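These notes are about the structure you will find just below.
Missing here: one protein chain of the complex. Every other protein chain is in place.
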Amino acid sequence: MMHTRKIDISKLIAVIALCMPVMLCAQDSSAPAARESLLYLKYQLKNNRIPYLQVQTKTKEGKAFLPAGNVPVELFLDKDSAAEALIGKVTTNNLGEATIWMPGSLAKAWDHASDHTFYAQAKAVKNFDAMQASVTIIMARLELDTAAGSDGRSLKAKLVKKEGESWVPMPEVDVRLAVKRLGGYLPVAGDETYTTDSTGSVTGEFALQHLPGDSTGKIEVVARVEENDEVGTLETSLLVPWGEPVVYKSDFNKRSLWATGRKAPIWLMLIAYGCIIGVWSTVIYLFINLYKIIKLRSQA
Amino acid sequence: MKEHSPLSTEKIISDLYPKKFGRIGRVWTLFLVIVCLIGAYAYYRQLRYGLVVTSLRDYVSWGIYISNFVFFVAISLVGSLITAILRLANAKWSTPLTRIAEMIAVSAIVFASLIIIVDMGRPERLVYIFTHTRIQSPITWDVVVISTYFVISLLLLYLPLLPDLQILNSHPNRNTGFLNRIYRFLGAFWKGTREQEAINNRSIILLCILIIPVAFTIHTVTSWLFATTYRPGWDSTNFGAYFISGAFLVGGGAVLVAMYLFRKFYGLQNYITYRHFDNMGRVVVMLALLYLYFNVNEYLVPAFKMKKPEEHHLEELFSGKFSLGFWFAIIVGMIIPMFILMFKKGRRPYPAFWAGVMVVVGAWFKRYLIVTPTLLHPFLPMADVPESYLNYFPSWEEWAIAMGSLAGVLLIITLLARVFPIVPMHESITENDAHQEN
Partner (left out) sequence: MEDNLSSRRAFIAGGLMAMLNPGCSSGENSIQPSGEKVKLLSVDGEEIEVDRAFLKPVPDLPPLSNAEERVGIKGKKFVMVIDLARCKNVGKCRESCNHAHALHPDHNWIKIYQMQDGDHTAPYWQPTTCMHCDSPPCVKVCPVDATFKREDGIVAIDSDRCIGCRFCMAACPYTTRVFNWEDPGVPEPLASQHYSCESSIPQKKGTVGKCDFCPDKVRKDELPHCVTACPNGVFFFGDIIEDSVTNGTETFRFSELIRDKAGYRLMEDLGTKPSVYYLPPVDRNFPFESGLPSTQETTTPH
């Protein structure tokens, strides 16, 4: 069953602004009208590898949220300034977005604590006012593996957070178990929802029958913790051979009436070129006759 | 039943020899040139600002340019009707009309191609039709058959002209220097030897046979530009025959008009006689009946079923905002001329001329009604477009270009009639001699 998303209108407008193209940025740089600058900061981790931060700069002008491109933003770890805490400097692109990874130079500070506060400082520029944002995240890992289910096709994800020097299970967190698909995540078992238990684990049966995979039947399954206040967004993926092998045979190269000119149907070409050759050879014959008539002038 | 008494060869030559424009001729030509120039200026504006200068918009994306195109293609079919079909049917009476018919055909087909280029959003990319050809597209077929038909029509105008060119070349004093050069270039090689005549006659007969399928193709393919779509009013298996019968009718009407005007202004009473009007009138009656028959098929059958997509379209034609034009095209364009020409008195030159005018004008509106109303009745409702997209009435630029192209056709005919004999001289002399011998 499908459910309607409830979304407040500011979200909706922001989403649209997010999707707005380059040209809007070009426009807003020349508009000094009353505006509000907005700065967003996110923490993300994929496959328990390198955490990264996403920065987004936007301008609210009247009722429209426009991406603010070309805004320099400095990011800091645990301190809101100071050179030694600098993660890096980024400049947002024309969608008002930028991404930065944790540099190796911060290893010491990183190990120092089990939670970190990230600071973003946007500098005032022509199209953006000075802003800052921060987000505090407990370091966490999301592990994903297969587990023996009723038919041997289950997924088990485990969420652990850093506490001192050790990783401890994190209960009561919503985790999604899904298959990565074009532009979205297909739940492995319909409407089923998963919340971590006292061991930080969720187990979900892979209920998708005959799901098309790649040519060898492999599919990419993911566990996701989305927008969690404590741990941010975590995603871990795994390739499993639970799909149907799919080899797509396109009829793109078939001759048809809607194929390109070079791939016209044979019957059509036979008819068309047959007619053309028939008529034009007659026309050429007539021109030859005319030429004969012209040649005959000397005999008169 | 010959009405006229035998004439001397000299009289025939002097009667039919191309004449300098008189005052009326000069004013007429000047008028046509001015109309063409206005059209050219409108086209300059269209090139500069884009097709936005027209009233065409996303729903009615084809307008009077395309209906004019269909009209020109239709009228050009007369060349094959009068010259080829009647010649092959051995209808000797049609001989004096062949040149007129071929002149109309050639000039109409020239402007049919031009108006299609005018309709293009990117005329400078015309060459892509040849460099990136898709043989699947009916437009490609149309381009092929139009160019083929143009060449064939030109040959059919030219080959029977050769003996006349000999006559013209033998009177250099009667021609201007410029015309002498043209005549020499076109026909100096024609000596009228038996061999030449034999080859030429063979060629003409072959041409007459060849032009019939090509003429049918040209207008059938033109009808397919519409019939290959799903649109109500176009989605018809009847369309090819419907278009061809309509084309023969308008061509016949155009010949009646041209016969009358040339007869009057060129003093051809001895050559284009009551008999020609009588016969041509009968032909037009038959063609009008034929076209009416196809119209009944085209409208009565869908109207009987009243399928949902057709419903709105047909109602707009029968009783809605297009009804005036629709019934005008049916009644004035077919029924009234048919009744006029049914009676012997109606087949005299003057009433026949007016019947021809009605046929031609009715046919022009008919083409407009085939193209435009359909586009205003899409399958899905009209939505999310500006108000101006919901209706269509041609802008002045479109009218100027359309009228300019009509004037262009008339201008070419006028100029051809200035340069070449309107009635074949050589054939008239031969037939006159044959008549005398009898």
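Lettered A and B in written order, each chain numbered from 1.
Here is the rule we go by: a contact is a pair of C-beta atoms (placed from the backbone, for glycine too) under 8 Å apart; a residue touches a chain by one contact, two chains touch by 3 or more.
Note that the coordinates shown come from a computational prediction; the quantities given were computed from them, not determined experimentally.
The chain not shown here is touched by just one of A:N48, A:T117, A:Q132 or A:T203, and that residue is A:N48. Per the touch definition above, the residue from B:V52, B:L390 or B:A434 contacting the chain not shown is B:V52.
Although one chain is not drawn, the whole complex shows that of B:S107, B:Q136, B:S203 or B:S405 it is B:Q136 that touches it. When the missing chain is restored to the complex, the residue among B:S14, B:T193 or B:T228 that touches it is B:T228.
Touching the missing chain, out of B:F178, B:F304 or B:F379, is residue B:F379.
If you put the missing chain back, the residues of chain B touching it would be 49-52, 54, 56-59, 61-62, 119-123, 125-126, 128-129, 132-134, 136-140, 143, 225-226, 228-231, 375, 378-381, 383-386, 389.
Across the interface with the omitted chain, chain A contributes residues 2-5, 7, 9-12, 14-16, 18-24, 26-27, 40, 42, 44-52, 54, 56, 63, 93, 97-99, 101-107, 110-111, 139-141, 178-187, 208, 211-212, 214, 218, 220, 226-227, 233, 235, 237-239, 246, 248, 250, 252, 257-261.
One rule holds in what follows: only the chains that are shown with their structure count from here on.
Only residues 132-136, 141, 144, 148, 151-152, 155, 159, 162, 188-193, 195-196, 199-200, 202-203, 206-207, 210, 213-214, 217 of chain B touch chain A when the two sit together in their complex.
Only residues 257-261, 264-265, 268-269, 272-273, 275-276, 279-280, 282-283, 285-286, 289-290, 292-294, 296-297, 299-300 of chain A touch chain B when the two sit together in their complex.
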